[in-house]
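So the structure is just underneath, and the comments pick up after that.
Rest of the complex left out; these chains stay put.
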Amino acid sequence: MKVIDFRLRPPLKGYLDTIMYSQGARRDRITGFHGMKPARSAQEQSVERLFSEMDEAGITRGVAMGRTSGPYGTVSNEDLAAIVREYPSRFIGVASIDPSDRRKAIAQIESARAAGLVGVNLEPGAYPRPLYADDRRLYPIYAYCEDNGIPVVMMAGGSAGPDLSYTVPVHVDRVAGDFPRMKLAISHGGWPWVHEILHVAFRRENVYISPDQYLCGMPGTEEYVRAANGYLAERFLYASSYPFLCASAYLAWFRTLPIRPEIMERLLYRNAGEFLGVSV
Amino acid sequence: MKVIDFRLRPPLKGYLDTIMYSQGARRDRITGFHGMKPARSAQEQSVERLFSEMDEAGITRGVAMGRTSGPYGTVSNEDLAAIVREYPSRFIGVASIDPSDRRKAIAQIESARAAGLVGVNLEPGAYPRPLYADDRRLYPIYAYCEDNGIPVVMMAGGSAGPDLSYTVPVHVDRVAGDFPRMKLAISHGGWPWVHEILHVAFRRENVYISPDQYLCGMPGTEEYVRAANGYLAERFLYASSYPFLCASAYLAWFRTLPIRPEIMERLLYRNAGEFLGVSV
């Protein structure tokens, strides 16, 4: 069975400047909080070892999310496009934007798509000037994405902003309701607002949920799994959030969850392929 | 054992104009999200079949909630009173109001009671102009109900408003605290704010909880059941939220939950009878 890991940031180019690689001790401590061991490839910053880990586990491709952040660092779309060009069988790239200028942001999206990136990743609370997901300044960008059929990924869970108010799912709920034809995937699965984000996905059928690392060892696992087995079967996106969790160890753990066998391929790759509009 | 279904809207009169009947495909999709099959009576809009389903399952009476809504449609108190007059052994009616004019709202309550309806159902987030439950404009109505011993039902869960902010239980908490002698039942059980609404009921002993359809296949089932088995035993109200769920299939499912046998009759009808002040 194919596997798309919906959030996998390799040790390449600009990623190495973000704190997920430049602050390895912090990353490894977070890994331990999830009850997992660090990936050797992350500690060694070795993409070749990452490929070995992916191959051993059977992970077909990873979705390399772009990032334009103050506290967490930035990976340019140019770097991302270069990664995808160099390893087209390994990675799918999703662009990031600078939200401070709507015209520039839309130009970034256009350039990124021309360069082979397939969607837009927004991280509102992590921008140099943090925004709520339903900030008016993001609305022209949502409108552009909805009108042009561009899938939008949003980091809206975990430490996605300066404080917990940035992940309250009401912000996402408004965006999803105001742009009902825009496909919207929630990275970090809205955690810790587990019940609430699952309500958003219950009510808004354009919302996809990817709990990624927060599925593991954190409160709420059972609730995410129940939804995945039920109404979320076609909108749950598998992801490890590598390098925070080891992509291969996470997949082995994920396979132990009580998920209906007949939907496993939807969770592991088909939903991601449909969401991103790519064939795998 | 008798059964009162605390939220059951029959395919009669004004109900047929609300979207729960006029948009059958939407309703049936929601039913499926709960992992259930549509009721034949709902799809056929047949009250006779509904009565057969109720009789087979042993559902004594259903509480027909009134509704004055923008997006969801309206069932007039006159229609509701006519339904109760025609089928007094089947239905208990709870009135709705137009909250835009407090004097008119109170006159509606007085008329409705004179016509045999036994309480007031408020759906603040679903009014043509949505309100939070603790909006000052509702406070004269709460005061009237508290002073006159009128039980108040409130839809405060699920898609009860334009966005998730309308169901945050802080609004309900304030109302329950400000009107401590007003009996207040929460339809849709405050879902998805399961822990939080259960806190409200822990703290405010005038609050009753009826998770109805959101008990089924959604995150939080175990927590509602734990509370029902514990401090909520005298304030849990059984309901199917028909026609969203099939009243008889829901009851069969409800009976499979790990509920203490000795409280089952409280949950299934005695609490509702006491809350509404009707003998069954």
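Here the chain labels run A and B in written order, and each chain numbers its own residues starting at 1.
We adopt the following convention: a contact is a pair of C-beta atoms (placed from the backbone, for glycine too) under 8 Å apart; a residue touches a chain by one contact, two chains touch by 3 or more.
Not measured: the values here are computed from a predicted model.
Of the identical chains in this model, 2 are shown in place, and the full complex in the file is built from 3 copies.
By our rule, only the chains that are shown with their structure count from here on.
Subunit A and subunit B have Cα centroids lying 38 Å from one another.
Interface residues of subunit A, counted against subunit B in their complex, comprise 169-170, 173-174, 177, 194-196, 198-200, 202-203, 220, 223, 226-227, 230-231.
Of all residues in subunit B, only 32-35, 158-159, 162-165, 168, 191-195, 217-220 touch subunit A in the complex they form.
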